[in-house]
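All protein chains but one are shown at their positions in the complex.
Here is chain A:
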Amino acid sequence: MPFGNTHNNFKLKFSAEDEYPDLSQHNNHMAKALTLDIYKKLRDKQTPSGFTLDDVIQTGVDNPGHPFIMTVGCVAGDEETYEVFKDLLDPVIQDRHGGYKPTDKHKTDLNFENLKGGDDLDPKYVLSSRVRTGRSIIGYTLPPHCSRGERRAIEKMSIEALNSLDGEFKGKYYPLKDMSDKEQQQLIDDHFLFDKPISPLLLASGMARDWPDARGIWHNHNKTFLVWVNEEDHLRVIAMEKGGNMKEVFRRFCVGLQKIEAVFKKHKHGFMWNEHLGYVLTCPSNLGTGLRGGVHVKLPNLSKHAKFEEVLNRLRLQKRGTGGVDTAAEGGVFDISNADRLGFSEVEQVQMVVDGVKLMIEMEKKLEKGGSIDDMVPAQK
């Protein structure tokens, strides 16, 4: 709750043991990391905006998780959360991001010219290419915690910044609450519209409060660059197009992002970033680059192969269904994207996608002809 959590001071009347959540049925990163000792140490702390430990962990307490899928189980309410609750979040980050240590430094590289290739992915297999990330605006609390006043201020500033873009980026803002039925249908058909979250993972964190107040979608007239305002993060920035020209998508992504950032900086509200965690976002899983670069690619043969998972792991790639996270693949078409967020730069992550998908298409072609791919399985990246 915004503006100071005095309710937390009231809870301190009760012992830590009596307040400590029952995590015996739980399988998420927070439940693994949160010992009673850490709970005792952090329960009386607050960030300057009043976000508390119980606020951080509520989503993980309410959602025990699944034996096969390890969710994060905690969120940040503001930039300072990652500092004030380090004792919990450092081990969570380390576990989630492949051993990333509290002393490690993260490299940011949004120089699209450093990407090699990526303009030649076979369009018979690659149906579409997309790169997304998130950005948080300094000086405002994050979606789990923000008040209506803050959320509206974020929207206002974002609209101003986005409306100042020109050339290929010229576009328009569609606020969720004032959309006409026609506009809504168009946005659905373009696969742009986001809706009120139904996932209990998101709802339990408090980020859907006051829906649809101050939420909206901005996109350029070409429909190749899109920004979500006040969904799971302050901003989600997406570049996408049909076909396999990931190089062009990434160029547009980097250029657009940098233009937007310049406008925010001018108003003394740059993006949350530090050299240890990279870009700071609501969910610890999106720290670093917050980048998910991926393609929809037809791999009907490779996806049935026994070594499919192993190949993905070694390429540091991840598969999802064509509806996004937690959906099924349809007709042998998979969403393949980078698995990492922290510890690799943007260019490095997109490079992994480009190189990895290229290889997987070669494998698919070989399998089509009845050949074996055993000698094509790559080394661990």
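Following the convention adopted for this analysis, a residue touches a chain if its C-beta (ideal position, glycine included) is under 8 Å from a C-beta of that chain, and two chains touch if they have at least 3 such contacts; residues count from 1.
As a working rule, contacts and distances are computed from a predicted model.
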item: Options "Immediate early response 2", "Creatine kinase S-type, mitochondrial", "DNA primase" or "Aspartate aminotransferase": UniProt name of the undisplayed chain; value: "Creatine kinase S-type, mitochondrial"
item: From A:A208, A:V280, A:L299 or A:L342, residue that would touch the chain that is not displayed; value: A:A208
item: Selected from A:P21, A:G243 or A:P300 as touching the chain missing from the view; value: A:P21
item: Chain not shown: contacting residue from A:R148, A:H191 or A:K304; value: A:R148
item: Given A:N28, A:Q58 or A:T289, the one touching the chain that is not displayed; value: A:Q58
item: Chain not shown, touching residues in chain A; value: 1-4, 6-7, 9-15, 17-22, 25, 46-50, 54, 58, 61-62, 147-150, 152-153, 177, 203-204, 208-211, 213
